[in-house]
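Right, chain A next:
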Amino acid sequence: MSDFLQMGLTGLSLGLMYALIAIGLTLIFGVMRIIQYAHGEMFMLGAFALYYWHAELGLPYWAGVAFSAGLIFCLGAVLQVVLFKPLQGKNILYSLAVSLGLVLIISGSGQLLFGTTTKGIPSAVSGGMLIGGAYLSYERIVISAVSIGLIIALWAFLRHSVTGFAIRAVAEDPQTAALQGIRTDRIHWIAFGIGSAMAAIAGCMMGTLLSIVPTMGFLATIKAFMIVIMGGLGSVIGALVGGLILGMIDSVITTTISGDIAIILSFVVIFLILVFRPSGLFGQNWD
Partner candidate 1 sequence: MDKSDIIARPNRLVWGGLLALALVAPALVGFDLYMIHVGITISFNVALATSLWMIWSLGVISFAHAGFMGIGAYASALVLTKLGLSMWYGLWIGAAVSALFAMLIAVPLMRTRAVYFFMASWAVGEVIKRNFAYFKDFFGGWDGVFDIKPPVLDLGFLQIDFANRIAYYYLALFFVSLTVWIIYRMNASRTGTIWWAIHENELLAQHTGINVFRQKVVCFTIACTLVGVIGALYAHYQTYISPKSFDIWKSEFALVHLIVGGLTTVGGPVAGAISLTMVDEALRATGYFRTIFFGVVLIASVLLLPGGLETVPARIRKLFNRNSQK
Partner candidate 2 sequence: MHELEARGLQMKFGGVTAIAGLDLTVEEGEIRGLIGPNGAGKTTFFNACSGRYPVTAGEIRYRGQKISGMKPHQIAAEGLVRTFQHVTLFKQFSVLKNVVAGNYLHSRHSYWGSLLRTRKTREAEAGSVARAREILDFVGLGALMDQQASTLAHGHQKMLGIAIALAAEPKMLLLDEPCAGMNSDESREMIHLVRRIRETGITIMLIEHDMKVVMGLCDRITVLNFGNEIADGTPEAVRANAQVREAYLGSQAHVA
């Protein structure tokens, strides 16, 4: 029983972090219709920003998370304006190629600048508690709470703010949104920045819980894509649900059967979802 509880709790906190990364990716796709393959690199850079801020310079942890988010927001916005804007309206393959180039550049430079050894970010809180025989560190609780808080904040932002409304309008129908006076160019870089910042924060969390290495971005990209496919491209709710599902699969099957099977199974599930529900669980049909 306590094993299951342990797996459930681990799966939940893992799932929330996955969801953070995936929501960023799905936001970017929804607004710009591009496949941002370098999304995981934003996650990696976010983690390293916090590492240098907190572990190397000894500055406060939470300020570091905010710094990391801000930095990656700016990076994302700049990348959008410089690299992706000129490709707007062209075949999706071109933006895919550019983001592939970004993956090569960022992960290559990462290995060069940060070194290839594994590093850890010291945690801000310590200790833990036992719930029904399952151990739960305060760190994990705080991190899950932050993830939930961020997801709620993003949801509220999209629902209730003017900019959030504009983002949703552009995602729904770019032409009509532009006709109604929404400056889609501005929305594009804002959404790209926010999406990247979400990945950066997830990187900070994951980096604190586990460890960081410059090649960690690729796996994050893969997970984010798996989630986004499950939930449906462009759907925030879908990304949340997909993240939680994948977190549970990862936690349960990896501990009970094997990691290899978990990955093969999740890819088979994704394939089947795409074949029988071609636009994901919550997605719409993008043509």
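Quick note on selection: all candidates are chains of the complex that A comes from, given by their letters.
Keep this in mind: a residue touches a chain if its C-beta (ideal position, glycine included) is under 8 Å from a C-beta of that chain, and two chains touch if they have at least 3 such contacts; residues count from 1.
These figures come from a predicted structure and were not determined experimentally.
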Touch assignment for chain A within the complex, options 1 or 2: 1
Candidate 1-facing residues of chain A, complex: 35, 83, 86-87, 90-94, 96-98, 100-105, 107-109, 111-112, 225, 229, 233, 260-261, 263-264, 267-268, 270-271, 274-275, 278-280, 286-287
